[in-house]
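Inspection log for the structure reproduced underneath, given as structure tokens.
The complex is shown incomplete by one protein chain, all other protein chains being positioned as in the whole.
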Amino acid sequence: MTLSAQNIIKRYGGVVALSDGNLDVFPGEVVALIGANGSGKSTLSKVINGVVVLDGGQLLLDEKPVNFSSPQAAKDLGISTVFQELSLIPQMSVAENIWLAREPLLVGGLVNKKAVWSQTEELLSLFEGTYKSKLKPDSVVGSLPPDEKQIIEILKAVSFNPRILILDEATASLDSRQVQRLFELVQKWKQEGKAIVFISHRMEEIFQIADRYSVLRNGKTVGAGLMSDINERALVNLMIEEASVFNHARKNQASLDAANKDVLLNIEDLKTDVLKGVSLSLREGELLGIGGLMGQGQRDLLLALFGDIPHSGKISLKGKLVHFHHPKDAIKQEIALVPGDRAKEGLLYIRSILENMLLPSWREYGFPLRIRSAQKDATRVSSSLSLKMSGLDAPVSSLSGGNAQKVVIGKWLKRKPQLLLLDDPTKGVDVGTKAEFYNLLTQLCEEGKTIIFYSSDDEELIGLCDRVLVMHDGVIRTELSGEKLNKQNLIAASLGSVNGSEL
Amino acid sequence: MKKFRISPPLAALILAIVLFLLSGLLPNGYGSDVDVAIAQATNILRLSVFLGVIAAGQTLVIISGSEGIDLSAGSVVTLSAILTYVMVSGQNDKVLLALLVALIVGAIIGFLNGVGVTFLKISPFVMTLGMSGVVTGLIIIINHGNVSGKVAPIMTQLIARPLVFGIPGAIIIWAIFGTLMWLLLERTTFGKNLFAIGVNRTTAKLSGVNVTWMNLAAYSLAGALAGFGGFLVVGNTGVVFIALGQPFLFPSIAAVAVGGTLLSGGKGSYWGTMAGAIVLTLITSLLTTMQMPESVRRMVLGGTLLLLVSIYGRQKALRQ
Partner (left out) sequence: MRRSPWESWLAKYPALFAMIFLVIAISVNLILQPNLFEGDTLNSNMRVFLPMIILAVGQAVVILSGGIDISVGGIVSIVNAILATRVGLEGSPEKMWQFVFISILVGVGAGALNGFFISVLRLQPIITTYASGFLFAGIALFILPQPGGGIPSDISALYRTTRPLGLPLAFYIIGVLLLAWWYIRSSRYGRFIYAVGGKAEAAYETAVPVTLVQFSTYVISGLMAALSGIAITMLVGSGNAEIGSQMTLNSITAVVIGGTAMSGGIGGVVGPIIGAITLGLIQNIISFANIDTWWTTFVNASIIVAALAAPGLVSLFGRRRS
């Protein structure tokens, strides 16, 4: 069965995720779908497996146009996707999860437990030898470590005996042994005539397993061909943009000044559930970047600093040891955190812009609250951020993504924090707002504020930051600064290369 | 269907007026007699005060979100009524002390509710329902048959009788109370934080709000307000009995819903609850006038709340 996605267009509200997405999938081979964050590759995979509906272009299945009415429809046609454990029920067992809604039945409607058990064992045996614990069909999924959960997701997708298998960042939680086993299985499946779409960041793996490649950049397919005809450097060049909107001049100046400033923050051996011992030192006025693939502990670092999660280790602020048990302690020390998911963590959607902006600060307005004064302050902050709104009393839900993010930032800027922590703040924000945001950050640093900036967008890190610490698996792997801080090194460091040396 | 932008409290008020006008048309109604109409309206307003005050605590916990509700309000009302009754024993100088005790006892019960909800992760519905049983048990222990006591004259004077310009004291008390509630919800950090935790506890915490403390405070305050309600109720009726507070419980929740406060939390006002209390008192009074039995009252109230929730309370669909 061949699948062809041609000139796919997909919009989410005002944002264009895909303007020209293309992918050709042939039986018996592995095609790698490659692209940086925000390139549109996850959107393209969602179009292919029926989770989202395309706005333009066409999908051809065996040369015939097809329209998926639901994810189930795609599954019925033989397209199976491995999610990042979205579809597992934690309270149920491995077997129950894999066969949910498809259990083999006996006469009278009873589930054929023997068949379920044996078929599950068969599936489990595919990864035999790579499990850390004794994984049995009746093991409860919720108690499994992330890598084994991921394997169950893979087995679930495979159990449909699909003609096309989409592996969307499926190796993210797997260890090397499990990845190797997966690749052995992929070879077997190729021989059986299955087609595999391999979506990943990891260059090593792509070169190991893929037969062809297709590269997305900014929503467009910019290159496709045989893996044997290309090398890593060329692929990376296809992935990244040449033009840059950043002011490199500022960087050089700042790094000269930085050495003269005092140390603002010193962290020694910070540990949480995820962090395995992070140490770093930060001077006043620095714009420190945190990079690396998603989920390597960047968020935990920021949350621990802000006092939101339990942690151990030594943190000193301006020379004094501190341990924050609650964000309000950090806020009192003039630290601010702009969280990663503004809908779930940064905003009160049904409340007004005024209330959102003033949320951490009401105490300063006395009793009864001087609303007039608060409105004045909010207006001041909003205009300094060029916030487009119909009025302070409008609910935040009435704002566009970029403006909503400005409310989150405004909330903190109003307090004039000395240390600003940013958790991937420009995700889902349009280009115009991003540019304004970068200027704002640069300006803040010039005013002497200190910033720790985690971003999943490598362009931003390179363009804005003086230094970038690349994290992997709960520790800081590499530090890049000055000349070494460039696109190739950053991507290489994130993807697994250890000392950030030039490719 | 076009959506008219009337604020729910206003809609509730309009509904109340409509219901009142309808009541005039009934056989026992005031017909075209303006004086009787005013007298009846005043009486309805006066009766609404008690439900209104009892629903104040309910408003707070519902705004605080996470399925907040206080089913112990009814029994707290009865308990504080009895305590007041016994402590005052007809003496004016004991009134203030009795009021204080009513508030504190209510606050303690509310605090226990808060502990169960916050630290033991018991759903507010189940926790406060369980607590209601415990408080009822306490009432029976205290009540041991009959209690002896008496309401002080000053209470009757302030609450049941006209005070200024022929306006009953209860209404004036309610007006002051309503203003204080408005101040609390809209002009204090506490109020702003309460709405915040009702909308999104994660955002609230990451903005420096101590969610645990707020939760405990909301339930404790709700208990204290129910205690205040009990104090007023006994001041009005002059007698106590075990089921004194129970008839207020369901209507207190309905009043909050009618007034436009989201049952999921994070949005609402006490003015709305006040309007809701008037609507509900009107409904009850209408049913009484029509000589409908208690069973019909329950059916109408239950059905009304179901209707309200169907209109205001729909959650997100599974497919997005």
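First chain written, first letter: the chains are A and B, and each begins at residue 1.
In this text, a residue touches a chain if its C-beta (ideal position, glycine included) is under 8 Å from a C-beta of that chain, and two chains touch if they have at least 3 such contacts.
Computed from a prediction, not measured in an experiment: that's the story for all the values here.
K.L.:
In the intact complex, which of the presented chains make contact with the chain not displayed?
P.N.:
Answer for the hidden chain's contacts among shown chains: A, B.
K.L.:
Given that one chain is not shown, which residue among B:90, B:238 or B:313 touches it?
P.N.:
B:313
K.L.:
So one chain is hidden, and I want to know which residue out of B:17, B:104 or B:122 touches that hidden chain in the complete assembly.
P.N.:
Only one listed residue reaches the unshown chain, and that is B:122.
K.L.:
Taking the full complex into account, what residues of chain B touch the chain not shown?
P.N.:
Touch with the absent chain occurs at residues 67, 69, 116, 119-123, 125-127, 129-131, 133-134, 136-138, 140-141, 144, 250, 253, 263-264, 293-303, 305-306, 309-310, 313-319.
K.L.:
List the residues of chain A that touch the chain left out of this view.
P.N.:
Residues in contact with the chain left out: 71-72, 75, 83, 86-92, 96, 100-101, 103, 105, 109-111, 113, 140, 142-143.
In the analysis below, only the chains that are shown with their structure count from here on.
K.L.:
With chain centres taken as the means of their Cα atoms, state the distance from chain A to chain B in Å.
P.N.:
Chain A and chain B have C-alpha centres separated by 47 Å.
K.L.:
So in the complex, which bits of chain A are touching chain B?
P.N.:
Result: residues 306, 308, 326-328, 331, 337, 339, 344-351, 355, 358-360, 362-363, 365, 367-369, 371, 411 of chain A touch chain B.
K.L.:
Within their complex, state which residues of chain B touch chain A.
P.N.:
Residues 183, 186-189, 192-193, 195-196, 199-200, 202-210, 266-267.
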